[in-house]
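Here the complex is missing a single protein chain, while all its other protein chains stay put.
Right after this comes chain A.
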Amino acid sequence: MRIALFITCFNDTMFPRTGRAVTELLERLGHTVEFPQGQTCCGQMHFNTGYRPETLPMVRRFAEVFAGYDAVVAPSGSCAGMVRDHHRVVAAQYGDAALAEAVEHVVPTVYELSELLVDVLGVTDVGAYFPHRVTYHPTCHSLRMLRVGDRPLSLLRAVKGIDLVELPAAESCCGFGGTFALKNADVSNAMLADKMRHVQDTGAEFLCAGDNSCLTHIGGGLSRLRTGVGTMHLAEILASTEGDVR
């Protein structure tokens, strides 16, 4: 299958290792991965902060750059959710008929990583090896916008050597929320404190999620408290093999 990687602007800049992991993983499963260099951002930050007209160029660019692939994969539930739920809205509000049609074509090909693996490629055991205690945080947009359900967990359960432990109050928001963390910093911190406590209660060595943005927020807090708990994107655990030592 010819799969385009939509890395997302945040991963591209901050966590290229997640993109490398997605690439390794999909190639290991026998697929062709391409990286359209014209890609930038899904426009979520602008859209969710109320800067809606500014989102249009990014929607336009996305529809152009990612047209014509068998599938587009994003290692982010949040950005995949933005494309799936809101690109049509922006196109209808500010765009032209041609854009609306282009968006209509591209949107059904866009998947979050766990959806692509389980639903499209039909695998849950990706042949990974990760001998650590891991707990999984289902990020809000994966959970409630995309409804990925237990796809990430079934992928993690199939990882060799993993000790997967349940996160208490897993479905409660970590408090990141994009610009919410700046605009309502105090509430964000209160939510973060609870999430960190739950993570620590599991005794996990790594916190795993499908969104590096939430992980940056939680991981940044865990690091400040010197908890020793690391964060890992789902893709990185799934890409790990016996040769890797973390």
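One rule holds in what follows: a residue touches a chain if its C-beta (ideal position, glycine included) is under 8 Å from a C-beta of that chain, and two chains touch if they have at least 3 such contacts; residues count from 1.
Just so it is clear, contacts and distances are computed from a predicted model.
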Omitted chain (choose from "Aromatic-ring-hydroxylating dioxygenase subunit beta", "Phosphate transport system permease protein PstA", "L-lactate dehydrogenase complex protein LldF" or "Ferredoxin") - UniProt protein name: "L-lactate dehydrogenase complex protein LldF"
Option from A:45, A:128 or A:232 whose C-beta touches the chain left out: A:45
Residues of chain A (touch criterion as defined above) contacting the omitted chain: 4, 7, 9, 11-17, 19-20, 32-41, 43, 45-52, 54, 57-58, 61, 64-69, 86, 105, 140-141, 143-145, 171-173, 175-192, 216-217, 219-221, 223-224
